[in-house]
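Note that one protein chain of the assembly has been removed; the remaining protein chains are unaltered in position.
== chain A ==
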Amino acid sequence: MDDSNTILEVSHISKTFRSKNIFGRTTSEVSAVNDVSFRLQKQRTFGIVGESGCGKSTLARLVLRLIEADGGRVMYQGHNLLALGGEELRKLRRDIQMVFQDPFSSLNPSMTLLDNVAFPLWVNGTSKQDGRIAAHRYLEAVGIPRSSAERYPQSLSGGQRQRVAIARALVLEPKIVIADEAVSALDKSIQAQALNLFHELQQDFRLSMIFISHDLHVVELMSDTVMVMYLGMVVEVASVEDVYAQPYHPYTQALFKSTPSMDVTHKKLDGFKLSGELPSPLNPPSGCRFRTRCPMAMETCAEHMPELIEVGDGHTVACHLYGEADVARRAI
């Protein structure tokens, strides 16, 4: 990976949520994101997959500082976003915008569509009038005509709302858009249109994207590089071709085998199924967090947390099976 092409570099970011009793003593801890690092390439899409609760959304919010990280760095344009404050942070954060999961909660119901989109400009010092003119442009870019810009979110369908949310994310002319399960709440037919819209906008606005989803098909379609997460940890990172063709980590392999096939002649899920429940992040397993459900768990898995090891060009895996770099892939 070429450094000059990296637009955003996240390194060793962690977040543990603590619930405290009234005396301020920690009663329980949830390790939501643990030591995650990745790089986003310019005008590429970085996909993040994993089951619900694996820390994907928390990771996105940590990058944007909607949640404060416990440690780590987010390097953007030579600055560590996590260490900045005040005006500098405000300026840089404009470049990274997010499209949220729930189209029914992501728009302000008391504002018109136009004002919802114009609001980010207003708070950055644009006049009401100029903000609305720009908002019209972006609403048109996502396919909401000028004539319905004065409507309220309540009278729109989920797909239409998500378009408005996309327009709002674009209005600040960001360099990076984080889509957090941005199409998960939509019907399949509308999902496809939303994905196409993302593709087109990415071209038109030269965006770099972080695309978060639990849907493997969606991530495959959208991403150049894919990161698989399990219980707050990275288990595998690879180009989309590699990870779908040759998954190394037992979890990644299991995940792909449990995807329903779109092929009608192919009725059953083949082969291996993940047994057991996702362990509680309140009390994650020692060592490798996947070991409790892993068919290939070994003694060492309980004792040591596996490091990310490079197994191919830009393909890294965190698993004790691949202790030495040249060990061949093992299918479960």
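What we mean here is this: a contact is a pair of C-beta atoms (placed from the backbone, for glycine too) under 8 Å apart; a residue touches a chain by one contact, two chains touch by 3 or more; residues count from 1.
The criterion applied here is as follows: contacts and distances are computed from a predicted model.
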Q. According to its UniProt entry, is the unseen chain "ABC transporter permease", "Spore germination protein KB", "Ribonucleoside-diphosphate reductase subunit beta" or "High-affinity zinc uptake system membrane protein ZnuB"?
A. "ABC transporter permease"
Q: Tell me which residue among A:71, A:143 or A:323 touches the hidden chain in the full complex.
A: A:143
Q. Given the contact definition stated above, which residue among A:8, A:82 or A:107 touches the chain not shown here?
A. A:107
(Q) One chain is left out of this view; which of A:5, A:52, A:155 or A:300 touches it in the full complex? (A) A:155
Q.
Which candidate, A:15, A:39 or A:61, sits in contact with the chain we can't see?
A. A:61
(Q) Applying the definition given at the start, please give the residues of chain A touching the unseen chain. (A) 61, 64, 66, 90-91, 93-94, 96-98, 100-102, 105-112, 116, 119-120, 122-124, 143-145, 147-148, 150-152, 155-157, 159-160, 162-163, 165, 168-169, 172, 189-190, 193-194, 196-197, 200
